[in-house]
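For subunit A:
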Amino acid sequence: MVSINHYLVLATFMFLCGTLGVLFRRNLLLVLMSIELMLNSVNLVFVSGSRLLGNLDGQVMVFFIITVAACEAGVGLAMVIALFRRYGTVDTNFLRILRG
Partner candidate 1 sequence: MLFWLILFFPLLGAFLNGLVLRKVSPTVSHILGTSALIAAFVCALLTYLQFLAGGGQAQVITGMEWIEAGTFKAPFNFILDRLSGLMLLIITGIGSLIHIYAGGYMHEEKATYRFFSYLNLFVFMMLLLVLGDNLLVMFIGWEGVGLCSYLLIGYWYEDDKNAAAGMKAFLVNRIGDIGFLLGIFLTFKYFHTVSFSELKQMILSAGAQLNGEQIEAIGWITLALFVGACGKSAQMPLYVWLPDAMAGPTPVSALIHAATMVTAGIYMMTRLNFLFYLAPTTQMIVASVGAVTALFAATIALVQYDIKKVLAYSTVSQLGYMVLGCGVGAYSAGVFHLFTHACFKALLFLGAGSVIVAMHHKQDMREMGGLRKYMPVTHLVMLIGVLAIIGFPGLSGFFSKDEILWRAWTGGDQYHIQWGLGALAAVCTSFYMVRLLMLTFYGKNRSDHHTQEHLHETSVVMWGPLVVLAILSAAVGYLNVPHIIHIPGLTNLLFEHYLDPVISIPPQVAEHWHHLHAEYPQSLEWAIMAVSVAGMAISSLLAISMYSNGFGRIANSLGSAFKGAHRVLTNKYYVDEFYDSYIVTPLRDMSQFLWKVVDVLIIDGIVNGVGQAFMLIGGLSSFRMSGSLHRHGMVMVVGIICMLTVLFF
Partner candidate 2 sequence: MDFLNSHILSITTFLPLLTALAVLLSPSLGTARWVSLGGALVTFLASLHIWFYFDSQTPGLQFTEIHDWIPTFGIRYIMGVDGLNLLLIVLTTFLTPLILLSVWNIDDKKQKAFLALFMTLECGMLGSLVAFDLVFFYVFWEAMLIPMYFIIGIWGGKNRVYATTKFIIYTFFGSLLMLAAMIVLYVLHFQQSGVYTTNLLDLYGTTAPYNTQLWLFAAFALAFAIKVPMFPFHTWLPDAHTEAPTSGSVILAGVLLKLGTYGLLRFAIPLFPQATATFAPLIVALGVIGIIYGALNAWMQKDAKKMVAYSSVSHLGFVVIGSIAVVSGGAALSAEALTGAVYQQINHGISTGSLFFLVGVIYDRRHTRLLADFGGLAKVMPWFAIMLIVATLSSVGLPGTGGFVGEFLILLGTFMSNPLAGATAALGVLLGAVYMLTLCRKILFGPLDNEENKKLKDLTPREFAYLTPLAVLAVVMGVFPNLFLDKVKPSIENLANNFRNYRIVAEAPIATPYLLGEEHKEMGR
């Protein structure tokens, strides 16, 4: 029997991958992809929870998360393009505008 614990552990692993990607990849595109990965792990939790509890709200949440993810990807990629135009790189080591 596949319990919810299985799904949760899988989601945790995906989230870990995503987190490490965000933290250690220097290519902005990869950072964005890792974020997608994290979002997906959350989606998985929602869907499995929805099935466990017999409540469709979880699936609706996933729907919204996908919407937001689409927006985020769109805006994020637009920013990547803009940054690349301006600085000629998408390497985060060189993008340090926030330096105080």
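The criterion applied here is as follows: contacts are C-beta pairs under 8 Å (C-beta built on N, C-alpha and C of every residue); 3 or more make two chains touch, one makes a residue touch a chain; residues count from 1.
The candidates came about this way: all candidates are chains of the complex that A comes from, given by their letters.
Bear in mind that the values here come from a model prediction, so they are computed numbers and not experimental data.
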Problem set entry | Which of 1 or 2 touches subunit A - same complex, any copy | 1
Seminar exercise, completed: Counting only contacts in the complex, subunit A reaches candidate 1 at residues 19, 22-24, 26, 31, 92-93, 95-100
